[in-house]
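One protein chain omitted, others in place.
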Amino acid sequence: MTVAIRATDLVKSYSQGVRALDGVTLEVNRGEVLVVMGPSGSGKSTLIRTFNGLESLDGGALDVLGVRLDATHAERQVREIRKRVGMVFQQFNLFPHLSILDNITLAPIKVQQRAKAAAEQRAMDLLDQMGIREQAHKYPAQLSGGQQQRVAIARALALDPEVMLFDEPTSALDPERVKEVLDAMRQLAKGGMTMVVVTHELGFAREVADRVMFMDRGQVVETSDPETFFSNAREERSRRFLNQMQH
Amino acid sequence: MRQRRLLVQVGVAALLIGLLALLVNNLAVNLIRTGLGLGFGWLGRPAGFALAETALPYAPSDSYLWALTIGWLNSLKVIAAGLVLATGLGVAAGAARSSNNRLLRSLAAGYVALIRQVPLLLQLLFWYFVAFLGLPSVPIGGLIRLSNQGIQLLGLNLSVEFCAVLVGLTVFTGASIAEIVRGGINAVPRGQWEAFRSLGLGEGLGLRRIVLPQALPAILPALTSQYLNLAKNSTLAIAVGYADLYAVSDTTITQTGRAIEGFLLLLLSFLLLNLLISGGMAAFNRAVLGRLNRSR
Partner (left out) sequence: MNRWLDRGITLLLLALLGWAGWSILHWLLVGADWSVVTTNLPLYAVGSFPADQRWRPLLWMAALITLTLLTLTGPKRGWVRRWLPLVWIAMAPLGLWLLAGGLGLLPVGTRSWGGLTLTLLLTGGSGALALPLGILLALGRRSELPVLRWSSAAYIELMRAVPLIAVLFFGQLLIPLFLPPGLEINRVLRAVVAFALFAAAYIAEDVRGGLQAIPPTQREAAAVLGLSPRQVLQLVVLPQALRVALPSLTNQAVGLLQNTSLMAILGLVELLGISRSLLANPAFIGRYLEVYLWLAAVYWLACSAMALLARHLEVQLDPARSAS
């Protein structure tokens, strides 16, 4: 089994002196789904944003698909990684001035220099896969939150990434829209995609995750398989968190 | 990464300095060619031209510096009066746009729409050549006397040029201020209107005591920029022959050929003027917001 992401002793502090990451070490294997959980402010977002260079590091080192990131990496390395790692945000972040189709084909055409027709063909296939083919010529503002988030997933997938990062992809959705997005992610996991998912969806974690990682105050508290984590967590802090989540 | 950034900065700086050097070099060559050189000694020489309107004693034998000072005072005079009148007109028209009277509302809207689509310069010419120079001589109640020689108001003697510039600036700026006031009033939640109406307060009182104070924080910054515009626009006075700072500078430069120095002086004067206006507005802003906060 090969490693997709290896993080060693990551340290990140913000200007106000907050230690958002305080010595995080972890590995994500290819084809694996890692779910990251933890209370608000524990550093989950900061962690996965370092994986594609959205946050810089103050210490430690990352190996993402064989490319090294550390406190002094060059912009070139970050772009190399971004072409191979997709990301989905909590707030969708679609481009409001572009149609759904143009949102998805923008990067394939401009970054990977694919032909327009081929890129559009691929985009339509992805929309089909997400169950929203008929929305292709609308604009983001005309779609529901759940539809927008599925477009965002399709947009990330259009670059044929080797790893997908999700930062609370369902937290901004109405409860009845959550399922359609989780279903799309479930399908993706079944297809063997390497995924790192920050989420509070316990059901999804239990069913889809290969491993669950629990973070608090910038540190990894424990990493277990879902079975163990949900029924018999090792650490007191994890148990307390799970208790709060279930009530 | 950091090195590249530094390199880019040095490159930009070099480019700017190079451009500046080229311009200054050309300037020097041209100045030598015309035999003028740079300097401010000429400011002390007699101006030699008369000024129609002077706030302080002035004669053509006085220095250029004094003539420019008189111009500055004339500018200040028309700007200060314009600020006050334009504010009054603008607030009135802005309030009229949210009045209950349909006719009043559409008149105010028509005023704003018309004034903003016609160049200020054209409006100034209209006020001067048509409105004021066309005035018949009419005494109104002994205290005010209108004529195409000027306006006498309680012993105050206002020239036609001054009046034309003042009215032109007031009417033009008033339209912009009306828009700002309307925007500010509209930003106050409808519930506030309903609240004071349900308390039995009249429309006028409610507008003055409830709505306008709440609209002020949004209005004041935009008002400041309108005041600065009014000050800059006052330079169009030259078109009707009012001896403001710009008109005097223009004459001075034409006579002495001192374009660079003249430009620097004008720039300095305007920076000072802007500082005065925005400083005053900032103080006013603080005072008003302070009072609003305390009364909460």
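In this document, chain identifiers A and B correspond to the written order of the chains, with residue numbering beginning at 1 in each.
Rule of thumb we're sticking to: contacts are C-beta pairs under 8 Å (C-beta built on N, C-alpha and C of every residue); 3 or more make two chains touch, one makes a residue touch a chain.
Here the structure is a predicted model, which means the values were calculated and not measured.
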Touching the missing chain are A, B
Any idea which of B:Gly18, B:Gly44, B:Pro139 or B:Gly202 touches the chain not displayed? B:Gly202
Missing-chain contact, candidates B:Ala55, B:Val84, B:Val118 or B:Ile144, resolves to B:Val118
May I ask which residue of A:Lys83, A:Lys179 or A:Arg239 touches the chain that does not appear here? A:Lys83
Absent-chain interface as seen on chain B, which is shown: 5, 8-9, 12-13, 16, 23, 26-27, 29-31, 33, 100-101, 103-104, 107, 114, 117-122, 125-126, 129-130, 202-203, 232-236, 238-239, 246, 249-250, 253, 259-260, 263, 266-267, 270-271, 274
So that we can see where the missing chain sits, which residues of chain A does it touch? 52, 54, 79, 82-83, 85-87, 89, 91, 93-99, 106-107, 110-111, 137-142, 155-156, 159
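Definition applied: only the chains that are shown with their structure count from here on.
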How many angstrom lie between the CA centroids of chain A and chain B, rounded to a whole number? 56
